[in-house]
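In this view, the complex is presented without one of its protein chains, the others remaining in place.
On to subunit A.
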Amino acid sequence: MLRKLCSNSVKLGRCRWMSNAGGDGENKGPKVKDVLDDELLTAIDNVASDIHPKNTENKKSLKNTLINRLVANEKSSFDAASASASSEMLDDQALIGLLSDVAGDAKQDQRKVPPKAAQLRQERRGLVLLRKEIFYQAMQSGFTAEEARIKSEQIVNEAQVQLVEQRKALLSGIQEKSAHEQAEELHRNEKEQKLFEMAMDVLEKIYKDDLINSDARKTIQVDKNAPKLFESKNTLGIWKTQEGLKDYSINFWTQWDKRAALLANESFGPTNSFEEQIEWTKKGKQWEYPIDNEFRLGDEQNISFIDHVFLERHLPSLGIPKTGPIAHFMHLVCVGLSKNPYMSASKKREHLQWFANYFNEEKQKLVHKLHEQEQIAAQNAA
C-alpha cells in the first residue's frame, strides 16, 4: 500500500492541469492525455487524417489546434463551473457527503481487496473531490479563485507526501515529528494550515489501508495555540507575596489529613517478602535486624557474663570452707552453674546460697568426720 501511495503521489504530480493551466508561464502545462480521453484523441487523429490525408504538416497543425481548443474548452468549462458554482457549493452538503462516501468505501472490509485498477480509480476520484473541496474552502477563506486553485493543488500534494512520511515513521516506530514536517508547518499561515489539516483528515480516511491500527481514533495533539496553564500572567489579585502573611492553622487537622493520605498511599500492603518482613518488624512480630542474640532479653539484658561464669568468687562470703570435700564439691557446683545458659545470674546465686545454708557448721563437721572415716577405711583396705 505504501508503494502504491508513493506511486500515486508521483502520478498526482502529472495531473496538475487544474492549477497549472492558468498559472505562470514556467509551468509546462498538463499532458494532453491526462486531459482528454483516448477515444477523443483517436477521433482527432481520424478527423485530421480525413481532412489532410496527404499533407502531414497541415495534419499536425490541425491536430494541435484541435487539441488546444479542446484543452482550453475543458479548462474554461472547469473555470466556469467552479466560479459560478463556488458560492452555492461552498455549503454543498452533497459534496461533503460524497467525500465521506469515498472515505467510507475505502474503509470497507480490508480482506476483500478490490481490483487494483478499481481501487486506484476510487482513490483518484477521492483526490479530485478533495481538491475541489479544498478549493471551495480556500475561496471561502478569502483567496482569489486563482490562488485557491494553486493552494488546493499544493496542499493536497503536501498532505499526501506527509501522509506517506507519517506511515513510514509509524511503521519504523519513530514517534518524533520530522524536522521537515515542522518546517512545512512554519511556512504555512493559519488559513493554509487549517485547509492542510482538513486535507490530511480526508486523505487519512481515503488511504485507510492494511495497517493494524486503521481503526484507531485520531490522536489529539498538544495545541500550541491553546491557553497556557502556567504561563498566564493572570492572578486572582488577592495576595502579592508571602511576606507579612501568618501561619494560622489547626495543626491536628492537617496532620490527620496527612495521616489519611499516607494510609491511602500504602496500597494493598507488601509487594515482596522483604516488605512483609518490614511490616512484621514494625508490629513486633519479628526480631529486628541486624541479628542480636540478646534482643529483648529482659532482666538479663544488663548483666555481664562475668556474673554468670565466675561464681566461685561468691563462695568465701557464703562461709564455704576453702579446702576439703565441701570446697571440692562446691567447685563442681560452680562449674556446672557457669555452664548453664538457661538460668539467670540471680537464680545461680540463689542456688549457691541454698548450698551455703545446707552446709551449716553441723553439716560441715559431719562431712569432715565422714571424710576422715573414708580415708581411714581406704588406708586399711590398702
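In the analysis below, a contact is a pair of C-beta atoms (placed from the backbone, for glycine too) under 8 Å apart; a residue touches a chain by one contact, two chains touch by 3 or more; residues count from 1.
Throughout what follows, contacts and distances are computed from a predicted model.
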Listed names "Mitochondrial outer membrane protein", "Dolichol-phosphate mannosyltransferase subunit 3", "EKC/KEOPS complex subunit BUD32" or "Small ribosomal subunit protein mS39", matching UniProt entry of the absent chain: "Small ribosomal subunit protein mS39"
Where the unshown chain meets subunit A, residue by residue: 110, 170-171, 173, 175, 210-224, 226-230, 232-242, 244-250, 252-254, 256-278, 281-285, 288-290, 296-298
